[in-house]
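A single protein chain has been omitted; all remaining protein chains appear in their positions.
For chain A:
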Amino acid sequence: MATFDMRLQDIHTQLRAGELSAVELVEASLRRIAQTDERIGAFLTLDEERARQSAAALDARLRQPGGEQGLLLGLPVGIKDNISTEGLATTCASRFLQGFTPIYDATVVHKLAAAQAVTIGKLNMDEFAMGGSNENSAYRATRNPWDVTRVPGGSSGGSAAAVAAGQVYFALGSDTGGSIRQPASYCGVVGLKPTYGLVSRYGLVAFASSLDQIGPITKNVEDAAYVLQAIAGYDERDSTSANVDIPDYVSALSGEVKGMRIGVPKEYLGAGIDPAVKEAVMEALRVYESMGAEWEEISLPHTEYAIAAYYVLASSEASSNLARFDGVRYGVRADNPDNLIDLYRKSRSQGFGPEVKRRIMLGTYALSSGYYDAYYLKAQKVRTLIKRDFDEALSRYDVIIGPTAPTPAFRIGEQIGDPLTMYLNDICTIPVSLAGVPAISVPCGLADGLPVGLQIIGKAFDERTVLRAAHAYEQHTEYHNLRPQL
């Protein structure tokens, strides 16, 4: 059995027994990347030498009395390229940051190191996390391991593809409007967006600060619980970090959902949903029924306004956050500017790709004098209504379940010319992001050979229930064990 198909606990048992080494795990990862990444394009940067060194250091310490106890001991991890890694290029898949090398680690990178995971490299994404297909990477398009003519989803497309292709044991992504869950769905892996504020954003290059959240992409729910355990927690360096007690996520995986109350929003299964996706979700609900859970159709009445509100809010926040890219302190600087303003203008115009420019333009317009009330303020009020939908539903149900995305992965090039159609792929994930609550995507079947994702949404800071529901489903199905032929 390939080491990456082994259970985390079995890997740890074998590491401690000396039957397996961290170096072997790293070499397996690098070998798999060498075999597959020309076709997949998941990695932007590899950190081979440091990965080998850290693994060798772990192995040396494993042979000492007492051994090593890290929660993610020896596991090769890939990190989305918008998460700062000291001394390792971090580009956000943008020309603007070509060659940029952070001078500090993100808090999550510290935490992964403390848990003794081994960083293999940085993963491709849509530029500055703007997009749902990875076609907006300035460097290369990542391909879906299940069908290389299709997109892996986005913006954490490299993270989902790398896990699906068995290149790393797990990956970190970031989710603003669905950027962990949607690629997880398209690539047939598990993706968890934690509650806003549960995981520190310190060192995550900001896109939309009121929505951005880091989370794990893994092969199964158990691994997601372990990774969340390692990365969650208050951070004084992130002023939006939530100061809450971190429960034990792994112990929540009881396999038991008897009596669990599930709400199924009719808006997530209406027009625009692929019939095969709908059927996979209905089949999953029958699995829950067989386990003793109860489900009912519910309504989240403001769903149809979520995409409009999201694109106004996220683009407005992005236009403000991306003002820092001015060509003065880091990143590209245009040659021969006429003056300082011209330096900003030329550097930004040369450094940013079309989708980033489009969102900066939209956000700048929405925040500009005369339009602020009509767009930005209005969208913030609609966000309140959307959040109330979730508060109300989650007061009556333990979880909300529906599809992660309305369709399986689409073809590369199919939607790139039509930004609005591309935005509509996020109809099931965006409302959840606006409400700030946690959600996971787990594989729930194939449609024409392509993975379909089931989305399980919970109350704020109730990741335990979300993980429990997802894990119980996994115990009764085999979809998470399906692997693409590469």
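In the analysis below, contacts are C-beta pairs under 8 Å (C-beta built on N, C-alpha and C of every residue); 3 or more make two chains touch, one makes a residue touch a chain; residues count from 1.
The criterion applied here is as follows: contacts and distances are computed from a predicted model.
The UniProt record for the undisplayed chain lists the protein name "Aspartyl/glutamyl-tRNA(Asn/Gln) amidotransferase subunit C", from the options "ATP synthase epsilon chain", "NADH-quinone oxidoreductase subunit N", "Glycine/D-amino acid oxidase-like deaminating enzyme" or "Aspartyl/glutamyl-tRNA(Asn/Gln) amidotransferase subunit C". Checked against the full complex, the one of A:Asp5, A:Glu19 or A:Glu304 touching the unshown chain is A:Glu304.
Remark: the omitted chain is touched by one listed residue; of A:Ala34, A:Ala60, A:Met282 or A:Met361 this is A:Met361.
Touching the missing chain, out of A:Ala34, A:Ala114, A:Val328 or A:Leu482, is residue A:Val328. When the whole complex is considered, the residue among A:Lys193, A:Lys346 or A:Arg464 that touches the unshown chain is A:Lys346. Considering the complete assembly, chain A touches the hidden chain via residues 100-101, 103-104, 196-197, 210, 236, 239-240, 242, 302, 304-305, 307-309, 311-312, 319, 323, 326-333, 337-346, 348-349, 352, 354, 357-358, 360-362, 364-365, 368, 374-375, 377-385, 387, 419-420, 423, 434-436, 460.
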